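Have a look at this one.
Part of the complex only, each chain left as placed.
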Amino acid sequence: MGNTFGHLFRITTWGESHGGGVGVVVDGCPPGVALSEADIQPDLDRRRPGQSSITTPRKETDTVHILSGVFEGRTLGTPISMMVRNEDFRPEAYGEMATKFRPSHADYTYQAKYGHRAWPGGGRTSARETIGRVAAGALARKILRERWGVDVLACVTRVQDIECAVDPETFLARDAEANAIRCPDPETAARMVDLIERRRGEGDSVGGIVLGVARGVPTGWGEPVFDRLEADLAKAMLSLPASKGFDVGSGFGGLGLTGLQHNDAFRSVDGRVRTVTNRSGGIQGGISNGETIYFRVAFKPVATVMHEQDTVDVQLQNTTLKGRGRHDPCVLPRAVPMVEAMTALVLVDHALRHEAQCGRTAWKGA
Amino acid sequence: MGNTFGHLFRITTWGESHGGGVGVVVDGCPPGVALSEADIQPDLDRRRPGQSSITTPRKETDTVHILSGVFEGRTLGTPISMMVRNEDFRPEAYGEMATKFRPSHADYTYQAKYGHRAWPGGGRTSARETIGRVAAGALARKILRERWGVDVLACVTRVQDIECAVDPETFLARDAEANAIRCPDPETAARMVDLIERRRGEGDSVGGIVLGVARGVPTGWGEPVFDRLEADLAKAMLSLPASKGFDVGSGFGGLGLTGLQHNDAFRSVDGRVRTVTNRSGGIQGGISNGETIYFRVAFKPVATVMHEQDTVDVQLQNTTLKGRGRHDPCVLPRAVPMVEAMTALVLVDHALRHEAQCGRTAWKGA
């Protein structure tokens, strides 16, 4: 259970690291959207291993195939099935994983929960699982852009101790994409890449922060009380592998302020209601207010390190395990398209929910 | 939409600040659970206004009535409807709210989304909405305790700049309940209360952090990949009014560590798999690992302050608005039972989901 996300624009992902492939079924996509593999592949290429010096050298082309839901280049309104075949099997590289639980991985909890586990490559817990999300997210981003003029983007703002301030209103995707770590500040990016390479040289790994942004979201998206926009974003982000935290707008950083300091005053600007500041992060009471939505996602340091660590085996005996093979020393650059994908999936779902309930009745002053 | 939470243990809340009342329907509760209003009222009393010097002096007894689902003192397995009548109406105190949008409240977004809004007391956006959650959460906590020996508790660890370290493994609920702010450290609690009273004297408000904890959760709860335990907790917490952030385990605080420093080594202890440290926060790969679950929730400073602030009215004209009436200067002590309630609701739902799929097959080594 738990492999479906969304209420109206709904995705179901499937696949393990070393089975026949990984994929996604998208149900609820509006009909008539122009779609081909060329719309999906670029985001998968940003997600795949081997794209730069600081990602794992695993060789996977991750070529997507659209199997259904599209006819003569446009979506049908029926389920869109997308699939990527698995390649580059080297199960022998993971021999010890069959019997030993990797620290801070999910080997033990999967074994305990299901009593049976696909140990090669981590099975379902592999980052390959996110391929389906990114494929579906690429479609969602396209719909948001074409139908509502919404831009979804993300970038890295922190790696271990190296951090830079990024303005969610103005940073450019092309600046983030211009370097291997996907930080829009080139000087900081260079330091981040250096740090990652140093940690890799030490057989170690690092974590950091991805900033997620949606610009141009109209007022009114979000469904109180449980399906608030920030609640669904929080769930989406915490569902990503290795994520440990989420905050929106001023977040944890705003706690030092008083209410008077923190409040976003309203002003009427060109017949629209705007806020003077945006500590709300574009969401008030669970509903978008027309300002830029932004939030941070914390990703822990990668659990696989090239050092001997204490652990336990499936016989419950104490033992040690040392990481081997090809691994990312830092998940962050590859997490950027994942954050974008999940953001877009949340937004398009809420857009459709809003139109369903309020499409005919929303306030003309909005 | 969006007023239902949970998959198997499912709650639906209803009610506005000034209508006939507020309530909740719980569907999916196991039959045979001993239940009366006496099991629910204590948590509502911890949530209600007027309970201490640092909460709003609004007078509401918030007396719960169980209308269905219980017969001869035990649950039937049919929906449990619980309700609290609204009292202490003073709509005239809120006259300006009919036409002006309170800064950093949801007045504007509700108006824009729905085109029509219950302005007295904030309508559905009032904190009264959480009564249904806390009532259902009290039931969930009881089931967790009786059936699985799980303890759910929460406390305040930060108010504006005043913070103290609290050990999630060991702090006592009675220490948190011993003071008005619900911080288990008495010295810090006293300083927090002082600060809140000072801010109230200034017509201002503050925010802070609630620590949520679940002790005794068995290994195996949580449903990858989207319904990870931490993802559902994040959604639950970000669905609470005024919450702005969530992190689990080491969270944002662990980002300075390397993977080698951060990993939780496994050890076999008395035939059980344990972790030496608990930076994972009791969850690995979305599934509980048997350690204590803990997480932080950031609550922003209360938006209602007794100062003139810039805003806009329903005619889109610039104007100002000054807070009046009885308000909490700090939401945190009343947020504690809300965090506990939502935590318990997530856990009992996942407990049932786990038993449904894996009840007969889970690994005997767990």
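Order as written gives the chain letters A and B; numbering starts at 1 within each chain.
In this text, a residue touches a chain if its C-beta (ideal position, glycine included) is under 8 Å from a C-beta of that chain, and two chains touch if they have at least 3 such contacts.
All figures in this text were calculated on a predicted structure; none of them were measured in a lab.
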Since all chains are copies of one sequence and 2 are in place, the complete assembly in this file amounts to a copy number of 4
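The rule we apply is simple: only the chains that are shown with their structure count from here on.
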Given that chain A and chain B share one sequence, their CA atoms superpose after a rotation (degrees, nearest 5) of 180
The distance between the C-alpha centres of chain A and chain B, rounded to whole Å, is 26
As the complex stands, chain B meets chain A at residues 1-5, 7, 13, 101, 103-106, 108-116, 124-125, 129, 158, 160-161, 199, 202-209, 219-220, 222-228, 230-239, 241, 244-252, 254-268, 271-273, 275-276, 279-281, 283-290, 298, 300-305, 307, 309-312, 314, 316-318, 353-354, 357-358, 361-366
